[in-house]
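Pasting in a structure now, in structure tokens, and then I'll have a few things to ask.
Every protein chain except one is present and positioned as in the full complex.
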Amino acid sequence: MTVEVCGMAGDGTIAAGGLINEAMSLGGFSVLGFDSYPAEIRGFGRCVTRSRIGSEEIVALADRTQVLISLDDEQSISRVPFLVDNGGVIFDNNPSGYREETKSLAAKLEPGISLFGMPLGDLATGASGTVRGRNLTALGAFTAIFGVPPDLFRKAISDKFTSKGKAVLEANLKSFNAGLRYAEEKFKDRATPVFDVRNKLGSGKRVMLSGNQAIAKAALDAGLKLYFGYPITPATPIMEYLAKQLPQRGGRVMQMEDEISSIGAVLGSYYAGARAMTATSGPGFALMTELITHGVMAEIPAVILNAQRGGPSTGLPTKTEQSDLHAAVFGGPGDSGRIVIAPTNVEECYAMTVKSFQLAEKYQTPVIVLTDFYLDNRVENLASPAASSEEKADWNMYPHDSTRGKYWRYASTESGISPRALPGTEGFIYTATGLEHTERGTPDYSPENHMMMSAKRYRKIMGALADLPSPVEFSSGRELEVGVIGWGSTFGSVLEAVNTAAERGLRVGALKITSIFPFHADVIRSFMNRCGHVLIPELNYSGQLANLIGHLHNKDVIRLNMVTGVPFSPSTILFEIENLVGAGT
Amino acid sequence: MKTPGKILAEKVKHIRDSNQFAVRSSALPTWCPGCGYFGIHHALSGCLKQMGMPLHEIVVVSGIGCAGRYPFFSNTYGLHTVHGRTLPVATGVKMANPGLTVYAVGGDGDGLAIGGGHLPHVIRRDVNINYLLFDNSMYGLTKGQPSPSSPVGTTTKASPFGTVDKPLNATLMALTYGIGFVARLFAGDPEGMRNAFVEGTRHNGFSLFHIYTTCVTFDKVNKTWDNLKRQIHPLPQNHDAGNLRKAFDAVLDDDFTTGIIFQKESA
Amino acid sequence: MNPEHCVIIGNGPAANEAALTLRGESRDLRITVIGQEPVRHYKAYLLPEYVSGKLAEDDLYVNPPADHRERDIKLRLGQKVETVSFDTREIILDHKEVVRFDSLIVAVGGIPRIPERLQVFSDLFLALKTLADARIWKQKLKDAETILMVGGDLTSLSFTKALLAMGKRVIFMINEDSFWPLRFDDEIRSQVTERLTAKGVEVLNRRTIKGLAGISENEVEIETDAEKLSVNAVGAFFGLVPNVKFLARSGLHIDRGILVDDYLRTRFAGVYAAGDCAQVYHPELRDYWVSIGYKNAWNLGKIAALNLIGGKIRAQAVAQSIFRVGGIAVNTSWWTEF
Partner (left out) sequence: MTCKNLVTNEQPSTEKRAGGVVYSADPADFAYARVNIPCQEACPAYTDIPAYIRCAYERRYGRSYEINRSVNLFPGVLGRICSRPCESKCRHGERELGDPVGICHIKRAASDFKGPGRIHGETIASSPGKTVCVIGAGPAGLAAAHDLSTIGFDVTVLEAFDEPGGMLRYGIPEFRLPRNVLKQEIDTILRFGVKLRTGIRVGTDVAMEELLFRFDAVLVAAGCYVSRKLDVPGENLPGVSSGLAFVVDANARRAPVIGDDVLVIGAGFSAFDCARSALRLGARNVSLCIRATEEDLRVTEDEIFETKREGITIRSLVVSRRILGNGKVEGVEFLRTGPGDRLPNGRRHITPIEGSEFVIPADSVIVAIGQGAEPIPSPGETDRRGVLTADPGTFRTSVRQLYAAGDFMTGPTTVIESIAAGRRAAEQIARDLTGKRFREWAIRIEEARLTDRERSWDFIPRVEMPAVLPVQDRLHPPDRQVEIGFSDEEAFEEAKRCYLCYLHYEIDIDRCIYCRYCIDVAPRDCIKLVQEVVTDEQGAITGFVETNEWGRVSAVAIDNSRCIRCGACVRVCPMDCISVSKVQKVERLLHPWGDT
């Protein structure tokens, strides 16, 4: 079941969606939630939260919505096409003024939709003295109508609001109860209980995490010491999370004056031996490119999270997109190969962030973790993640004591990895620089040197493949009619589409790629060559992953590109798979 | 005691007849209701109306942030640039066509943090740009982080234990950099702002209007309407704006006096 | 240019027949049907058999779900009209939406009547007018053995039949001011009493209810001037009244129902009333009549629609099928069933 809450910015839409996720998670359901909201704070934009709730694991958002909770009818009209034919709509039937038929939600609905109109604002005002609680009133109604045990919500509300003081908590509970009571009474004959909480998903402790929270938690677990950042949507929550947590572990968060200074400070920190990171989005990432290449050149580790949003330029700050792949892999002056990895779900957000610290330190290079607005902001409930001691270990290659006094910082080793000394260590003094340099670190622009050092740096980066997660295949057979390759947040939709296609009897497979650069060309090529068609759905216009790996196939890969600002719909991919099966035979 | 309703009808008629709000665009501002920016907008609109300049000869340049939206609400030429780079772009506009009247607008993050490095240089060059610095000590558009002008101890989600960095004083910085015209103003005083805007626009050279304003959504503690209304007071009657030393004294003595702090005689 | 917008308020037989007729006659008209119940058009007269389990819910529905969409008739269910402004030709829905119309057919049907003196006990009475009522009965009857029927309209008779078929004990309190749509007299009383008694119903005559009290979820106590009874549920069957309260002070002529002429026209141009909510003067009867029953409603809906698009058809009742009650005459095709 998918529940949507839609309202104007400021209506408490996001809070309501969050409570649905928490409550249903407490009830033992698998939850995947995602919000979208406008750039304006209290402006005139639409907020939508979508929560997919199920008793089995959920990998993607669904296309259609069963329940729409409208906190603003005019905005909610845009959500009507997503409603299933027999869906339900909870809305305020006593808004502050009259509205024309053209702006009325009720006017747009098909007759099969159940309308649950109630005076949300009035009830909230009556219960708590302010109309602000109408989102909770609506949740009360949801609870009553669909048979959710109210205590799940009460617990979720308490968890959320206890820290805001007793009065706030009380007001919210009152609003919730008012909606619950009203709906129990008014809709008692129409209630359709659908949630059976006895049917719990595993008893393991599940936590509700967004991608951003998982990343921040992973950074903490991986031994982060310093965080430098600059506010930007959608990466800011990572800084906010760390600002609270990091000092308790002896670290510090510093909000810098811009992204340029943020990445600069990260490099400085790693130079001196402390794990540091920064998180940004496209525009900030662009600002960082110069210093990232400095990190490549000077072989200073750095962890940079790029939470992608719609671009180019300021672009679509609150929309999801996967269009920074090229910038991440290739962006910046010079041949500046660096490691780029991209998790596909919240669990991987955690794992790959931990991994990024290991990789950065081991390979002495900036590591870019690519997420996107959807992955950062969607919430999933999962078993509480933890990092192993091996993952947390110090992976830096320190210079051997025997080299004391004759230390070459950039020694051209077989692996390309040169021992890295930390400032403060006696006998290993060197200068890191962004100028091309010799193995000793002294500037040198000679053709031989530049050739040799470039080769060294690429040898090092390509060697990281050994430590990078290999692509994972999900297939229903060996010879496939269609193989779908997905990366990032889109992969969940790919998997759901492929699973559905397989259920329908098609021979299809999905390949998940999380290592973007360097990538496992052999594995990818062998998969491709088993497929009649290779389909690569991406949320970008130019097919950036296809551009990167398409040459591995013996014929053209098929690109499916969307830049609608919303997550990929499984049914779009399924439609394309079925088309290809039809066309290919 | 007023006669109920009647005065309203008369005033509305006057406003309609005088075409007072021609300087507004048709789009309703997306700033949060209650935002001090409305007061600034109101005052600048009043200034433009008062000075009677042709609206098409005015350009408003902005950066990123809530204030960055300003050109969209103004019926003038507007240029919405990237974060922090307002002043360089505005310089280009003014240099390309000196006949234009150029207003640069931006918040304290845009002007004092990311773009803070530009301020001394634009003052050194003394390009005839009128720069409105909306100082509410808060990052609003990114939902409430501290800004370079936030007082020590400012608590936000990004600074849960309070900021430790000292705030910047834009007026004092500008004096230090050698500015030719600087006024410190309050968004809740449209009349005072309008007068200063008129003076500063007339000033031949770079003018800084350092405007204390609010973030009603994220700042409930520091620059709130209630606090500012209590703290703000005008410069003494006998303040000599032509005297740089007195200007420094005024700024060093008191963070909350408003008015034209310093104005060098135009050449 | 926008097409002419005809709105039909109601989703019963009259309303649906009106909509289908309009669509049959005109492709260009924009047609909206606004129904207060959240369900598609169903045959209300079959509800007793639905309650008894003889029919399934799907058997009640008249049109397939996609029917209206295919005919380009906008069907809005579960939406209530708050009032109509005839000056501005606007319908106001109770969620504060304004719907403009060019022409209008009011076919809202009736709602169960409770006599004023019994209205304080409304909470304890169950009616059987809508599918929602039927669902409540179904639920209630799971553990109800003894049912008291008060009043005695025609629905009560078919429902009594259904209850007996379910093996329930039925007590029937015949109430003279409410044996609707008949004018009650001793002849009918004895006839009804005899019929019911023969079927195993306990009939109580000439009683005045003094009080009702809900003892528990499943027990109601009734005090009359003659005895005290304890039953599991009380059904109120005092007939129907046209559901036109929302049009009070709208400017329409309203008595019991909406007063219309023989052509079902109200006093406003392009505004018609049809079905159980319309009240028409009948010269032979020397009285006004209100139709009840599925067939009549269906027929009146058709006539209203045809007249709305320029027809000139009289709505006529057959005098024999008209009965008087409390100063008002009703036309029924159901009576023959009894």
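All chains are identified by letter, namely A, B and C, in their written order; residue positions are counted from 1 within each chain.
Everything that follows uses one rule, which is that a contact is a pair of C-beta atoms (placed from the backbone, for glycine too) under 8 Å apart; a residue touches a chain by one contact, two chains touch by 3 or more.
What you are looking at is a predicted structure, and each value in this text was computed from that prediction instead of being measured.
Trainee: What are the shown chains that the omitted chain is in contact with?
Mentor: A, B, C
Trainee: Determine which one of A:Asp122, A:Glu259, A:Glu299 or A:Glu538 touches the chain that has been left out.
Mentor: Once the missing chain is taken into account, the touching residue is A:Asp122.
Trainee: Which is it among C:Ile92, C:Leu126, C:Met166 or C:Ile313 that touches the chain not included here?
Mentor: Final answer for the missing-chain contact: C:Ile92.
Trainee: If the hidden chain were put back, which of C:Lys54, C:Arg69 or C:Arg117 would touch it?
Mentor: The one listed residue touching the chain not shown is C:Arg117.
Trainee: Could you please point out the subunit A residues that touch the chain left off the display?
Mentor: Looking at subunit A, the ones touching the missing chain are residues 42, 94, 96-98, 122, 125-126, 129, 131.
Trainee: Residues of subunit B in contact with the chain that isn't shown?
Mentor: For subunit B, the residues touching the absent chain are 1-9, 11-13, 15-16, 21-22, 24-29, 31-36, 38-39, 41-42, 73, 75, 187-188, 190, 214, 216, 225, 229.
Trainee: For subunit C, which positions touch the chain that isn't shown here?
Mentor: 82-83, 92, 96, 115-117, 119-120, 210-211, 248-249, 253-256, 259, 267, 281, 283, 286-288, 326-327
Heads up, the rule we're going with is that only the chains that are shown with their structure count from here on.
Trainee: Can you check how far apart subunit A and subunit B are, centre to centre, with Cα atoms defining each centre and the answer in Å?
Mentor: 38
Trainee: In whole angstrom, what separates the CA-based centres of subunit A and subunit C?
Mentor: 56
Trainee: Just curious, how far off is subunit C from subunit B if you go by their C-alpha centres, in Å?
Mentor: 68
Trainee: With touch defined as at the start, can you tell me which subunit A residues reach subunit B in the complex?
Mentor: Touch residues, subunit A against subunit B: 39-44, 230-233, 236, 239-240, 243-244, 247, 253, 255, 257-258, 283, 313-314.
Trainee: For the complex, which residues does subunit C have touching subunit A?
Mentor: Listed in rising order, the residues of subunit C that touch subunit A are 38, 40, 65, 68-69, 75-79, 92-100, 132, 135-136.
Trainee: So in the complex, the part of subunit B that touches subunit A is made up of which residues?
Mentor: 28, 30-33, 64, 66, 82-84, 113-114, 116, 139-143, 145-146, 148, 157-161, 217-218
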